[in-house]
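Note that one protein chain is taken out, while the other chains of the complex remain in position.
Now for chain A:
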Amino acid sequence: MTDAHPTSTGSPTSLGMPQLPAPDYPDDVRVRLEADAKEIVARYPDSRSALLPLLHLVQSEEGHVTRTGMQFCADVLGLTTAEVTAVATFYTMYRRKPSGDYQVGVCTNTLCAVMGGDAIFEELQEHLGVGNSETTEDGKVTLEHIECNAACDFAPVVMVNWEFFDNQTPDSAKQLVDDLRSGREVSPTRGAPLCTFKETARILAGFPDERPGAVEASGAAGPASLLGLRLAKGEGHHRVVHPRGSAPQDQTPADHPSSHDAPQQTSASDPQHPSGPVSEEGE
C-alpha cells in the first residue's frame, strides 16, 4: 500500500506501527452490498471474475475505492487485500482518493490533442483552478486528461462520467463545467442525462440504468456515425454534410443553459428527425 502514513514521530522512514485493518462498512451498508455482490458473483463460472465489477460496486458506494471497499471485495471473494489492491491499482477507472460528483475527462491522445484537446484541457485547468486529477473546492468537478475514447470522428472529445460530449471547443467545455457546478441538468451529445459518478459506477458494476428514457436518450447515432450511410443512400453533400467546424457556431446559447449540447434539439423523440441532428443545419 502506498498510503502508509508517517507515524507521530514525524519521520517518514520510521517503520512505526503497522497500519490498522480497514474499518468495516456499517452493518446496513454491508448487508446491502453483500446482496449486490452475490448477484455479481453469480454471473461468472469463477468467483474471482467478479472482482472488477465488485470494485466498480464499492466505488459506487463511496465515490472512490477505499481500503474498506477493497477489504470488502477480498472478504467476498476469499482473496487477500494485497491481491485486491494489486488489481485496483492497475486500472485507471478506479479512483484512489475522494473526488468530484462529475469526472470531466479531456481526451489528449494525439488526434483529439491536435484537434484542440490540449487547448481545452489547458483552458479548463485555468478556468477551474485545478490541475490534472484534482477536484474543485465545491467537490463537483474532477478534471483529468484521458486517453483515446473511441470517438475520433467526433474530436475533440470530452467525457463526463463516461458519457460523450462531442466536438468540443474551449468555450463549450467551460460552459459545460459551469453548468455542472451550478447544478443545471446537462445532457451529453451521446448518452443519457448525467447522473453522479457514484450512480455511473453502479451501472459499470453491471446494474442496468433504471431511469426512464435513459437507454433511448440522445438517439441512435451521432451525425458522423451516419455520414457513410447517408452518402450511400444518395443523400449528397449539399444535403448531408456541412464542414463540421461550423456546427457549434450554429447553436444558439439563448434560453437553455445546456443548449451547447446540440443534439437535444433533435432527439429520437422528434418524429420529423428520428436520426439526430445531421441533415438540415448546414443548408
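Convention: a contact is a pair of C-beta atoms (placed from the backbone, for glycine too) under 8 Å apart; a residue touches a chain by one contact, two chains touch by 3 or more; residues count from 1.
Going forward, contacts and distances are computed from a predicted model.
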Self-check item: Protein name as given in UniProt for the chain not displayed, "Peptide/nickel transport system permease protein", "Pyruvate dehydrogenase E1 component beta subunit", "Extracellular solute-binding protein" or "NADH-quinone oxidoreductase subunit F"
Solution: "NADH-quinone oxidoreductase subunit F"
Exercise. Consider the whole complex, including the chain that is not shown, and state which of A:D36, A:D101, A:E163 or A:D179 touches that chain.
Key: A:E163
Practice problem: Return the single residue from A:V31, A:A82 or A:A220 that touches the missing chain. | Solution: A:A220
Quiz item: Since one chain has been left out of the picture, which residues of chain A touch it in the full complex?
Solution: 43-46, 48-53, 55-56, 77, 86-87, 90-94, 108-111, 113-116, 118-119, 146-156, 159, 161-164, 167, 169, 188, 190-192, 200, 203-206, 208-209, 214-216, 218, 220-234, 237, 241, 243-246, 249, 268, 274-275
